[in-house]
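Take a look at the following structure, please.
Taken from a larger complex, these chains appear in their original positions, while the remainder are omitted.
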(Lines give C-alpha, C1' and ligand atoms only; values in the text may rest on other atoms or scores of the structure.)
Protein backbone atom coordinates (compact mmCIF):
# COMPACT_ATOMS: atom_id res chain seq x y z
CA UNK A 1 0.00 0.00 0.00
CA UNK A 2 1.18 3.51 -0.76
CA UNK A 3 2.81 5.50 2.01
CA UNK A 4 3.76 9.07 2.81
CA UNK A 5 7.03 9.34 4.69
CA UNK A 6 6.79 12.36 6.95
CA UNK A 7 10.29 12.51 8.34
CA UNK A 8 13.01 13.34 5.85
CA UNK A 9 16.58 14.44 6.53
CA UNK A 10 17.38 17.43 4.38
CA UNK A 11 20.33 19.41 3.11
CA UNK A 12 20.60 22.77 4.85
CA UNK A 13 19.10 25.50 2.61
CA UNK A 14 22.26 27.59 2.91
CA UNK A 15 24.36 24.70 1.58
CA UNK A 16 21.80 24.04 -1.14
CA UNK A 17 22.02 27.65 -2.23
CA UNK A 18 25.81 27.63 -2.17
CA UNK A 19 26.12 24.49 -4.27
CA UNK A 20 23.28 25.50 -6.57
CA UNK A 21 25.08 28.69 -7.52
CA UNK A 22 27.69 26.63 -9.39
CA UNK A 23 25.07 25.41 -11.82
CA UNK A 24 24.18 21.97 -13.14
CA UNK A 25 27.19 21.33 -15.39
CA UNK A 26 29.74 22.10 -12.68
CA UNK A 27 27.89 20.11 -10.02
CA UNK A 28 27.55 17.16 -12.39
CA UNK A 29 31.27 17.21 -13.16
CA UNK A 30 32.22 17.78 -9.52
CA UNK A 31 30.48 14.59 -8.45
CA UNK A 32 32.09 12.44 -11.11
CA UNK A 33 29.67 12.87 -14.01
CA UNK A 34 26.72 11.15 -12.43
CA UNK A 35 23.25 12.11 -11.26
CA UNK A 36 22.04 13.96 -14.33
CA UNK A 37 18.34 13.70 -15.12
CA UNK A 38 17.43 13.05 -18.77
CA UNK A 39 17.62 15.84 -21.34
CA UNK A 40 13.86 15.65 -21.96
CA UNK A 41 13.38 17.79 -18.84
CA UNK A 42 13.32 21.40 -19.99
CA UNK A 43 12.70 24.61 -18.04
CA UNK A 44 9.45 26.48 -18.55
CA UNK A 45 11.31 29.80 -18.84
CA UNK A 46 14.92 30.98 -19.04
CA UNK A 47 17.13 32.03 -17.31
CA UNK A 48 16.08 29.88 -14.39
CA UNK A 49 17.62 28.41 -11.24
CA UNK A 50 16.56 26.30 -8.28
CA UNK A 51 18.38 24.32 -5.64
CA UNK A 52 16.93 22.48 -2.67
CA UNK A 53 16.17 19.21 -0.94
CA UNK A 54 13.96 16.78 -2.82
CA UNK A 55 10.47 15.91 -1.73
CA UNK A 56 9.65 12.93 -3.97
CA UNK A 57 6.20 12.14 -5.32
CA UNK A 58 4.86 9.39 -7.55
CA UNK A 59 1.69 9.93 -9.58
CA UNK A 60 -0.41 7.53 -11.61
CA UNK A 61 -0.68 8.47 -15.30
CA UNK A 62 -3.37 11.12 -15.77
CA UNK A 63 -3.83 11.53 -12.00
CA UNK A 64 -2.32 14.37 -9.96
CA UNK A 65 -3.89 13.52 -6.60
CA UNK A 66 -0.62 12.73 -4.87
CA UNK A 67 0.85 16.14 -5.72
CA UNK A 68 -1.67 17.62 -3.30
CA UNK A 69 -0.50 15.14 -0.70
CA UNK A 70 3.13 16.00 -1.40
CA UNK A 71 2.61 19.75 -1.05
CA UNK A 72 1.94 19.29 2.66
CA UNK A 73 5.27 17.50 3.05
CA UNK A 74 7.19 20.40 1.47
CA UNK A 75 9.18 22.79 3.65
CA UNK A 76 10.78 26.11 2.77
CA UNK A 77 13.78 25.52 0.49
CA UNK A 78 12.57 22.18 -0.89
CA UNK A 79 12.25 21.18 -4.53
CA UNK A 80 9.28 18.97 -5.37
CA UNK A 81 10.18 16.07 -7.71
CA UNK A 82 7.33 14.24 -9.40
CA UNK A 83 7.52 11.10 -11.53
CA UNK A 84 4.62 9.23 -13.14
CA UNK A 85 4.45 5.46 -12.65
CA UNK A 86 4.30 5.17 -16.43
CA UNK A 87 5.05 7.73 -19.15
CA UNK A 88 2.45 10.52 -19.41
CA UNK A 89 2.40 14.02 -20.90
CA UNK A 90 -0.76 15.28 -19.18
CA UNK A 91 -0.73 18.63 -17.41
CA UNK A 92 -0.36 17.45 -13.80
CA UNK A 93 0.58 20.88 -12.46
CA UNK A 94 -0.59 24.46 -13.01
CA UNK A 95 -0.73 27.88 -11.45
CA UNK A 96 -2.87 26.94 -8.43
CA UNK A 97 -0.44 24.29 -7.24
CA UNK A 98 2.42 26.68 -7.99
CA UNK A 99 0.75 29.31 -5.81
CA UNK A 100 0.48 26.76 -3.04
CA UNK A 101 4.13 25.70 -3.33
CA UNK A 102 5.34 29.29 -3.56
CA UNK A 103 3.37 30.15 -0.43
CA UNK A 104 5.26 27.35 1.35
CA UNK A 105 8.66 28.63 0.25
CA UNK A 106 9.30 25.78 -2.19
CA UNK A 107 12.14 26.51 -4.64
CA UNK A 108 10.74 24.78 -7.70
CA UNK A 109 9.20 21.74 -9.37
CA UNK A 110 10.82 18.98 -11.41
CA UNK A 111 8.34 16.68 -13.16
CA UNK A 112 8.89 14.00 -15.80
CA UNK A 113 5.46 14.71 -17.26
CA UNK A 114 3.45 17.72 -18.47
CA UNK A 115 2.56 21.04 -16.86
CA UNK A 116 0.15 23.83 -17.82
CA UNK A 117 -0.52 27.50 -17.18
CA UNK A 118 3.05 28.20 -18.20
CA UNK A 119 2.37 31.85 -19.00
CA UNK A 120 1.35 32.35 -15.37
CA UNK A 121 4.20 30.20 -14.03
CA UNK A 122 6.55 32.46 -16.00
CA UNK A 123 4.95 35.62 -14.60
CA UNK A 124 5.09 34.20 -11.08
CA UNK A 125 8.75 33.26 -11.61
CA UNK A 126 8.05 29.87 -10.12
CA UNK A 127 10.79 27.59 -11.50
CA UNK A 128 9.52 24.45 -13.26
CA UNK A 129 11.30 21.77 -15.30
CA UNK A 130 9.04 19.36 -17.17
CA UNK A 131 9.16 16.90 -20.04
CA UNK A 132 6.04 18.33 -21.66
CA UNK A 133 3.76 21.36 -21.77
CA UNK A 134 0.16 20.23 -22.06
CA UNK A 135 -3.16 21.56 -20.78
CA UNK A 136 -4.70 18.08 -20.45
CA UNK A 137 -6.48 17.84 -17.09
CA UNK A 138 -6.00 14.99 -14.63
CA UNK A 139 -8.18 13.04 -12.18
CA UNK A 140 -7.78 12.34 -8.46
CA UNK A 141 -8.40 8.61 -8.02
CA UNK A 142 -5.22 6.62 -7.49
CA UNK A 143 -2.77 6.56 -4.59
CA UNK A 144 1.01 6.41 -4.91
CA UNK A 145 4.01 7.01 -2.65
CA UNK A 146 5.36 10.32 -1.32
CA UNK A 147 8.91 10.63 -0.02
CA UNK A 148 10.09 7.18 -1.01
CA UNK A 149 13.02 6.60 -3.40
CA UNK A 150 12.00 7.18 -7.04
CA UNK A 151 13.46 7.14 -10.51
CA UNK A 152 12.81 10.45 -12.28
CA UNK A 153 13.98 10.90 -15.87
CA UNK A 154 16.45 8.05 -15.47
CA UNK A 155 18.02 9.15 -12.16
CA UNK A 156 17.53 7.62 -8.70
CA UNK A 157 16.32 10.25 -6.24
CA UNK A 158 15.97 9.74 -2.51
CA UNK A 159 13.90 12.14 -0.40
CA UNK A 160 16.23 14.79 1.00
CA UNK A 161 18.78 14.50 -1.82
CA UNK A 162 19.86 17.82 -3.27
CA UNK A 163 18.33 18.91 -6.55
CA UNK A 164 20.15 21.56 -8.62
CA UNK A 165 18.45 22.79 -11.77
CA UNK A 166 19.15 25.56 -14.26
CA UNK A 167 18.90 26.31 -18.00
CA UNK A 168 20.90 23.16 -18.78
CA UNK A 169 18.62 20.76 -16.93
CA UNK A 170 18.53 18.98 -13.57
CA UNK A 171 21.07 17.07 -11.48
CA UNK A 172 20.69 15.21 -8.19
CA UNK A 173 23.37 15.01 -5.49
CA UNK A 174 23.03 12.38 -2.78
CA UNK A 175 22.49 14.11 0.57
CA UNK A 176 25.45 12.38 2.16
CA UNK A 177 27.77 13.51 -0.65
CA UNK A 178 26.78 17.18 -0.70
CA UNK A 179 29.70 18.43 1.37
CA UNK A 180 32.29 16.60 -0.71
CA UNK A 181 30.68 17.75 -3.94
CA UNK A 182 30.63 21.34 -2.71
CA UNK A 183 34.38 21.21 -2.11
CA UNK A 184 35.03 19.79 -5.53
CA UNK A 185 32.70 22.29 -7.21
CA UNK A 186 34.61 25.18 -5.63
CA UNK A 187 37.91 23.79 -6.86
CA UNK A 188 36.52 23.14 -10.30
CA UNK A 189 34.99 26.60 -10.61
CA UNK A 190 38.25 28.24 -9.59
CA UNK A 191 40.11 26.18 -12.16
CA UNK A 192 37.51 26.95 -14.83
CA UNK A 193 37.80 30.66 -14.21
CA UNK A 194 41.52 30.48 -14.81
CA UNK A 195 40.95 28.47 -17.97
CA UNK A 196 38.33 30.94 -19.15
CA UNK A 197 40.86 33.75 -18.97
CA UNK A 198 43.43 31.71 -20.87
CA UNK A 199 40.90 30.93 -23.60
CA UNK A 200 39.78 34.57 -23.71
CA UNK A 201 43.39 35.54 -24.35
CA UNK A 202 43.46 33.19 -27.33
CA UNK A 203 45.31 30.25 -25.82
CA UNK A 204 44.26 26.88 -27.20
CA UNK A 205 42.84 23.92 -25.31
CA UNK A 206 45.46 21.81 -27.07
CA UNK A 207 48.11 23.73 -25.09
CA UNK A 208 46.17 24.59 -21.95
CA UNK A 209 45.35 20.91 -21.45
CA UNK A 210 48.66 19.69 -22.93
CA UNK A 211 46.99 17.44 -25.47
CA UNK A 212 49.36 17.51 -28.43
CA UNK A 213 51.63 14.65 -27.48
CA UNK A 214 48.85 12.26 -26.61
CA UNK A 215 47.04 13.04 -29.86
CA UNK A 216 50.20 12.25 -31.79
CA UNK A 217 50.72 9.02 -29.88
CA UNK A 218 47.20 7.93 -30.71
CA UNK A 219 48.10 8.49 -34.36
CA UNK A 220 46.47 11.79 -35.34
CA UNK A 221 48.04 13.16 -38.49
CA UNK A 222 47.93 16.69 -39.84
CA UNK A 223 47.82 16.83 -43.64
CA UNK A 224 47.62 19.69 -46.06
CA UNK A 225 44.73 18.25 -48.03
CA UNK A 226 42.42 15.28 -47.99
CA UNK A 227 44.38 13.74 -50.88
CA UNK A 228 47.41 13.35 -48.65
CA UNK A 229 45.55 11.03 -46.30
CA UNK B 1 -12.53 15.49 -55.71
CA UNK B 2 -11.34 18.18 -53.36
CA UNK B 3 -13.72 20.97 -52.47
CA UNK B 4 -13.65 24.41 -50.92
CA UNK B 5 -16.69 25.11 -48.77
CA UNK B 6 -17.41 28.82 -49.00
CA UNK B 7 -20.19 29.18 -46.50
CA UNK B 8 -19.24 28.55 -42.89
CA UNK B 9 -21.18 29.44 -39.76
CA UNK B 10 -18.86 31.12 -37.32
CA UNK B 11 -18.63 32.05 -33.67
CA UNK B 12 -19.08 35.80 -33.13
CA UNK B 13 -15.64 37.44 -32.70
CA UNK B 14 -16.73 39.10 -29.48
CA UNK B 15 -17.64 35.71 -28.00
CA UNK B 16 -14.41 34.23 -29.29
CA UNK B 17 -12.46 36.97 -27.58
CA UNK B 18 -14.37 36.58 -24.35
CA UNK B 19 -13.86 32.81 -24.17
CA UNK B 20 -10.27 33.04 -25.39
CA UNK B 21 -9.35 35.31 -22.50
CA UNK B 22 -9.81 32.40 -20.11
CA UNK B 23 -6.96 30.53 -21.74
CA UNK B 24 -6.57 26.98 -22.99
CA UNK B 25 -6.44 25.12 -19.68
CA UNK B 26 -9.63 26.69 -18.34
CA UNK B 27 -11.54 26.24 -21.61
CA UNK B 28 -10.41 22.61 -21.81
CA UNK B 29 -11.61 21.95 -18.27
CA UNK B 30 -14.82 23.91 -18.75
CA UNK B 31 -15.89 21.70 -21.64
CA UNK B 32 -15.22 18.45 -19.79
CA UNK B 33 -11.55 17.84 -20.58
CA UNK B 34 -11.93 17.30 -24.27
CA UNK B 35 -10.88 19.04 -27.47
CA UNK B 36 -7.20 19.50 -26.73
CA UNK B 37 -4.82 19.32 -29.68
CA UNK B 38 -1.64 17.28 -29.19
CA UNK B 39 1.26 18.66 -27.16
CA UNK B 40 3.53 18.61 -30.22
CA UNK B 41 1.94 21.92 -31.26
CA UNK B 42 4.10 24.67 -29.78
CA UNK B 43 3.88 28.45 -30.16
CA UNK B 44 6.50 30.25 -32.21
CA UNK B 45 6.91 32.90 -29.51
CA UNK B 46 5.69 33.52 -25.95
CA UNK B 47 3.56 34.96 -24.45
CA UNK B 48 1.00 34.38 -27.17
CA UNK B 49 -2.77 34.26 -27.54
CA UNK B 50 -5.34 33.74 -30.27
CA UNK B 51 -9.00 32.91 -30.35
CA UNK B 52 -11.29 32.69 -33.35
CA UNK B 53 -13.40 30.58 -35.68
CA UNK B 54 -11.60 27.82 -37.55
CA UNK B 55 -11.04 27.89 -41.27
CA UNK B 56 -9.80 24.33 -41.95
CA UNK B 57 -7.29 23.41 -44.61
CA UNK B 58 -5.74 20.15 -45.68
CA UNK B 59 -2.37 20.10 -47.45
CA UNK B 60 -0.48 17.31 -49.16
CA UNK B 61 2.95 16.59 -47.62
CA UNK B 62 5.52 19.04 -48.97
CA UNK B 63 2.83 21.07 -50.77
CA UNK B 64 1.36 24.33 -49.45
CA UNK B 65 -0.86 25.19 -52.41
CA UNK B 66 -4.11 24.87 -50.52
CA UNK B 67 -3.04 27.39 -47.90
CA UNK B 68 -3.25 30.04 -50.62
CA UNK B 69 -6.75 28.82 -51.39
CA UNK B 70 -7.68 28.88 -47.72
CA UNK B 71 -6.47 32.44 -47.20
CA UNK B 72 -9.27 33.71 -49.42
CA UNK B 73 -11.82 31.91 -47.22
CA UNK B 74 -10.56 33.64 -44.07
CA UNK B 75 -12.49 36.49 -42.51
CA UNK B 76 -11.47 38.95 -39.79
CA UNK B 77 -11.29 37.11 -36.46
CA UNK B 78 -10.69 33.66 -37.94
CA UNK B 79 -7.92 31.22 -37.03
CA UNK B 80 -6.52 29.20 -39.92
CA UNK B 81 -6.02 25.50 -39.04
CA UNK B 82 -3.85 23.44 -41.38
CA UNK B 83 -3.26 19.69 -41.28
CA UNK B 84 -1.15 17.62 -43.68
CA UNK B 85 -2.70 14.48 -45.15
CA UNK B 86 0.34 12.60 -43.83
CA UNK B 87 3.00 13.66 -41.32
CA UNK B 88 5.40 16.33 -42.65
CA UNK B 89 7.77 18.84 -41.05
CA UNK B 90 8.35 21.03 -44.11
CA UNK B 91 8.01 24.79 -43.80
CA UNK B 92 4.52 25.25 -45.28
CA UNK B 93 4.10 28.80 -44.02
CA UNK B 94 6.30 31.88 -43.73
CA UNK B 95 6.24 35.64 -43.48
CA UNK B 96 4.54 36.32 -46.83
CA UNK B 97 1.52 34.20 -46.00
CA UNK B 98 1.50 35.72 -42.51
CA UNK B 99 1.42 39.19 -44.06
CA UNK B 100 -1.51 38.12 -46.17
CA UNK B 101 -3.42 36.66 -43.21
CA UNK B 102 -2.66 39.65 -41.02
CA UNK B 103 -3.94 41.97 -43.73
CA UNK B 104 -7.22 40.04 -43.65
CA UNK B 105 -7.56 40.32 -39.88
CA UNK B 106 -6.87 36.68 -39.18
CA UNK B 107 -6.03 35.98 -35.51
CA UNK B 108 -3.46 33.26 -35.98
CA UNK B 109 -2.34 29.98 -37.55
CA UNK B 110 -2.41 26.45 -36.13
CA UNK B 111 -0.51 23.90 -38.25
CA UNK B 112 0.47 20.30 -37.50
CA UNK B 113 3.57 20.69 -39.66
CA UNK B 114 6.50 23.07 -40.05
CA UNK B 115 6.73 26.84 -40.47
CA UNK B 116 9.63 29.18 -41.32
CA UNK B 117 10.63 32.83 -41.09
CA UNK B 118 9.93 32.63 -37.39
CA UNK B 119 12.11 35.63 -36.57
CA UNK B 120 9.84 37.73 -38.78
CA UNK B 121 6.66 36.08 -37.48
CA UNK B 122 7.83 37.01 -33.98
CA UNK B 123 8.53 40.62 -34.98
CA UNK B 124 5.14 40.85 -36.71
CA UNK B 125 3.47 39.39 -33.62
CA UNK B 126 1.50 37.06 -35.83
CA UNK B 127 0.52 34.13 -33.57
CA UNK B 128 1.54 30.71 -34.89
CA UNK B 129 1.42 27.24 -33.32
CA UNK B 130 3.26 24.52 -35.24
CA UNK B 131 4.71 21.05 -34.69
CA UNK B 132 8.02 21.98 -36.32
CA UNK B 133 10.22 24.88 -37.35
CA UNK B 134 11.85 24.14 -40.69
CA UNK B 135 12.89 26.23 -43.67
CA UNK B 136 12.24 23.42 -46.18
CA UNK B 137 10.29 24.83 -49.13
CA UNK B 138 7.15 23.27 -50.56
CA UNK B 139 5.60 22.82 -54.02
CA UNK B 140 2.17 23.73 -55.38
CA UNK B 141 0.89 20.65 -57.19
CA UNK B 142 -1.75 18.75 -55.25
CA UNK B 143 -5.31 19.70 -54.30
CA UNK B 144 -6.95 19.03 -50.96
CA UNK B 145 -10.05 20.21 -49.10
CA UNK B 146 -10.70 23.59 -47.50
CA UNK B 147 -13.39 24.05 -44.86
CA UNK B 148 -14.29 20.40 -44.45
CA UNK B 149 -13.98 18.55 -41.12
CA UNK B 150 -10.38 17.62 -40.38
CA UNK B 151 -8.29 15.93 -37.71
CA UNK B 152 -5.47 18.23 -36.59
CA UNK B 153 -2.97 16.96 -33.98
CA UNK B 154 -5.46 14.31 -32.86
CA UNK B 155 -8.55 16.56 -32.51
CA UNK B 156 -11.59 16.72 -34.80
CA UNK B 157 -12.14 20.25 -36.05
CA UNK B 158 -15.14 21.43 -38.02
CA UNK B 159 -15.04 24.71 -39.94
CA UNK B 160 -16.44 27.43 -37.72
CA UNK B 161 -15.51 25.70 -34.46
CA UNK B 162 -13.79 27.95 -31.95
CA UNK B 163 -10.02 27.66 -31.62
CA UNK B 164 -8.40 28.97 -28.44
CA UNK B 165 -4.61 28.90 -28.26
CA UNK B 166 -2.03 30.24 -25.82
CA UNK B 167 1.36 29.35 -24.32
CA UNK B 168 -0.03 25.98 -23.19
CA UNK B 169 -1.18 24.84 -26.63
CA UNK B 170 -4.43 24.70 -28.59
CA UNK B 171 -8.00 23.62 -27.81
CA UNK B 172 -11.09 23.41 -30.01
CA UNK B 173 -14.64 24.10 -28.85
CA UNK B 174 -17.52 22.93 -31.01
CA UNK B 175 -19.39 25.96 -32.34
CA UNK B 176 -22.68 24.78 -30.92
CA UNK B 177 -21.18 24.35 -27.45
CA UNK B 178 -19.45 27.72 -27.19
CA UNK B 179 -22.15 29.41 -25.14
CA UNK B 180 -22.35 26.61 -22.60
CA UNK B 181 -18.57 26.43 -22.34
CA UNK B 182 -18.35 30.18 -21.81
CA UNK B 183 -20.73 29.94 -18.86
CA UNK B 184 -18.75 27.12 -17.33
CA UNK B 185 -15.44 28.88 -17.93
CA UNK B 186 -16.70 31.95 -16.08
CA UNK B 187 -17.79 29.83 -13.14
CA UNK B 188 -14.55 27.91 -13.13
CA UNK B 189 -12.41 31.06 -13.29
CA UNK B 190 -14.29 32.63 -10.40
CA UNK B 191 -13.82 29.48 -8.36
CA UNK B 192 -10.13 29.30 -9.29
CA UNK B 193 -9.56 32.88 -8.19
CA UNK B 194 -10.96 32.05 -4.77
CA UNK B 195 -8.80 28.95 -4.57
CA UNK B 196 -5.74 30.94 -5.63
CA UNK B 197 -6.22 33.27 -2.70
CA UNK B 198 -6.62 30.36 -0.30
CA UNK B 199 -3.42 28.77 -1.60
CA UNK B 200 -1.59 32.10 -1.45
CA UNK B 201 -2.52 32.32 2.22
CA UNK B 202 -0.94 28.92 2.77
CA UNK B 203 -4.03 26.74 2.90
CA UNK B 204 -3.50 23.23 1.56
CA UNK B 205 -5.31 21.54 -1.32
CA UNK B 206 -5.86 18.63 1.05
CA UNK B 207 -8.13 20.90 3.09
CA UNK B 208 -9.42 23.23 0.40
CA UNK B 209 -10.65 20.22 -1.60
CA UNK B 210 -11.47 18.16 1.51
CA UNK B 211 -9.33 15.21 0.43
CA UNK B 212 -8.08 13.76 3.70
CA UNK B 213 -10.90 11.35 4.44
CA UNK B 214 -11.03 9.87 0.95
CA UNK B 215 -7.25 9.37 0.94
CA UNK B 216 -7.50 7.50 4.22
CA UNK B 217 -10.37 5.36 2.95
CA UNK B 218 -8.31 4.40 -0.09
CA UNK B 219 -5.64 3.26 2.34
CA UNK B 220 -2.98 5.97 2.30
CA UNK B 221 -0.75 5.68 5.34
CA UNK B 222 1.55 8.28 6.86
CA UNK B 223 4.73 6.79 8.35
CA UNK B 224 7.71 8.35 10.01
CA UNK B 225 10.25 6.52 7.89
CA UNK B 226 10.40 4.10 5.01
CA UNK B 227 11.27 1.29 7.42
CA UNK B 228 7.84 1.58 9.03
CA UNK B 229 6.10 0.68 5.78
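We call the chains A and B, going by the order they appear; numbering starts again at 1 in every chain.
In this section, a contact is a pair of C-beta atoms (placed from the backbone, for glycine too) under 8 Å apart; a residue touches a chain by one contact, two chains touch by 3 or more.
Predicted, not measured: the structure shown is a model, and the values here were computed from it.
K.L.:
Taking the 2 displayed chains as a starting point, can you state how many identical chains form the whole complex?
P.N.:
Shown in place are 2; the entire complex has 6 copies.
Quick note on the criterion: only the chains that are shown with their structure count from here on.
K.L.:
Provide the C-alpha centroid distance between subunit A and subunit B, rounded to the nearest whole angstrom.
P.N.:
Chain centroid spacing, subunit A to subunit B, equals 30 Å.
K.L.:
If we count contacts the way the header does, which residues on subunit A are in touch with subunit B in the complex?
P.N.:
It is residues 1-7, 65, 68-69, 71-72, 89, 91, 94-97, 99-100, 102-104, 114, 116-119, 122, 132-137, 140, 143, 148-149 of subunit A that touch subunit B.
K.L.:
Which stretch or stretches of subunit B touch subunit A in the complex?
P.N.:
So the residues of subunit B touching subunit A come out as 23-25, 28-29, 33, 36, 39, 42, 46-47, 166-169, 171, 192, 195-196, 199-206, 209, 211, 215, 218-226, 228-229.
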